[in-house]
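Only a part of the assembly is drawn; its chains keep their places, and the rest are absent.
Letters are used for the chains, namely A and B, taken in the order the chains are written, and counting of residues starts over at 1 for each.
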């Protein structure tokens, strides 16, 4: 790459200043400068494990889908029953994209430009008319790191030290297994492309301070005590709110345990790889809600995973600030945000149900998606209006409320990632 | 902001070279380089008083409209009968836009993101769940300087020394009052977004050398001697043209004075705040035109301000190179240009009539707007074609004609503003 034009010293100064104000949002440059986009890509998105999709979208040998981030396109393809591979979608000959459709099925990966042909294992199988001395074995597709986690596909774009996946996420396995993610199937997918820096998208998802003014439907589903204490996961509200909520939580956990369900809480903290968290809590015990739907009734007749009867709980898995699963007993929602550039973020959301659930028999997709689709459309709008205001010269980061405690953690985590890079 | 990437020394060299050629337009960089856009914003648009709108659009308490310039959005809101306020449209919490619609009416200014709520005086009235020690009085909306001038609303984005509004514009008051601007109402608004640097838009409006080739309708309305002498205000034509026109002007002024009307001329000159001018002259005495309409007949039955009978005069008020009012006895036109970026300028035009004039009874809006709407569409086109050619490497600033005398003044004024900054 052509040399970066803003000296690191300039970025360092801004990072240092940000450290001085842990209780406030970031300064404008972090949300708008191309230089921070470049730094974020290297320090965060080319280092972290990224939730790319779900195995159920590629059950058959040769099925693939593309995962796009920044300037990259990654082919995620099933080689066989036991193996899913990830490759950079860049021909080793002259660099053409090899797969052009967002998803499909192929016996071999043949580049449409000059027909270099790769196996599902990425090895170059055929290249016509190459000069003597050409070694096919040197020209396999560049592999991308990939891990499966209970059906969730994670990739990693790192070309240096690879952060240990298992160590980071092992403790989250039991809740993921109980939810039956590995055998789920996709019910619906939706994109919410957002004209805002990815950190504004991420910060929005880390606090429920905005839920009351901006998400009326969400606040019909979730009771106020939960929104205040736990609205964006453990630690997102004040200690007081958490304490006030604890009896309700305890009562529900006792009931849920009686049904045989696991409800432990994981919070790996600010020094962990991705601030990962896992937790279960009741959706709305006051109203006896069984699912995260507008009236609390299940959206799918077949419950997921180990659930035989609904306990009305929600499983929340946060792998990092841009990879989440939120799940009721009967359906799960996968969320991912990926930066396009400093001012644009792809928001991609996938709803999962039990593999045997039949559309329009066991579930109406409109019920499954309703609450989060509504909420995500609202989030897109408020996040874009946030970006617009942040670009004003008059913008100054204001103080966080007590209900934005998780944002304080994120800010420290994010600055730590940047400093590791510099 | 991230450090500017072109050293000031480079800009200074270009400014110095421009000084050497007072009789020619500016070099390409002034019209196309991002660095000059940044410099213009700081030296001109964040320093000058900007014509933002008219009070008649917000007669009721809580009515507001947004004024956009560059990356800024300003809320202009009526607090009460006596007071109109201007605030940066940026929440003091996390920076969201507070008002999202271009205009509306609100009892309180509540941010849609987290519901921080401000009074119409900008003071923070409510913010839920803030930590102890939080002082609401420190988090009012950032105020923007505002002045009313006979119903015209001016704002100023300066965060340093504020140029004295009254001193600059006091002498223009009598003509503005005679025109009755304070009590006028809006008949029509139109935007002409122009793909050109704001200086090309401004320069176009400062000379009538282009009127004959480019504005046939305008040249039906205005006689050639006036176009030559005065087409873009006093001093826009040659001394010869001015001398040739003087008898016609004198004759008309005598008649107008008999009717009791004021016709003094103000020309504050190149060293003034905004090159402000105020003047009256006849629209077309040869043809007996009473208004700036295609056939000279009034477009509105109710005359404005002090006018009881039409004297066929035009009042021209130039507050600075991007804020103007041009008025016949029966209607007035407000013009403002605001830069979007180095290659895009918003051209916003508002037509005013007497407050009691009734649409389709006293005036047909199509007649009111016809001449200037036609002329502004032509200006948009020629200015965009000018920008296109200026971006050629072969572009060299040519010499001004004698009918572009006002452009010479503008060039000096503009370079002076830039140098004050450096």
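One rule holds in what follows: contacts are C-beta pairs under 8 Å (C-beta built on N, C-alpha and C of every residue); 3 or more make two chains touch, one makes a residue touch a chain.
In this text the structure is predicted, and so the values were computed from the model without any measurement.
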item: Subunit number of the complete homomer, 2 shown here; value: 3
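Convention: only the chains that are shown with their structure count from here on.
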item: Subunit A and subunit B, separation of their C-alpha mean positions in angstrom; value: 48
item: Touching residues (chain side subunit A, partner subunit B) in the complex; value: 5-6, 10, 23, 25, 29, 33, 35, 203, 209-210, 212-214, 228, 238, 382, 385-386, 388-403
item: Contacting residues of subunit B [partner subunit A, same complex]; value: 1-3, 5, 71-73, 88-98, 100, 110-115, 127-131, 134, 139, 142
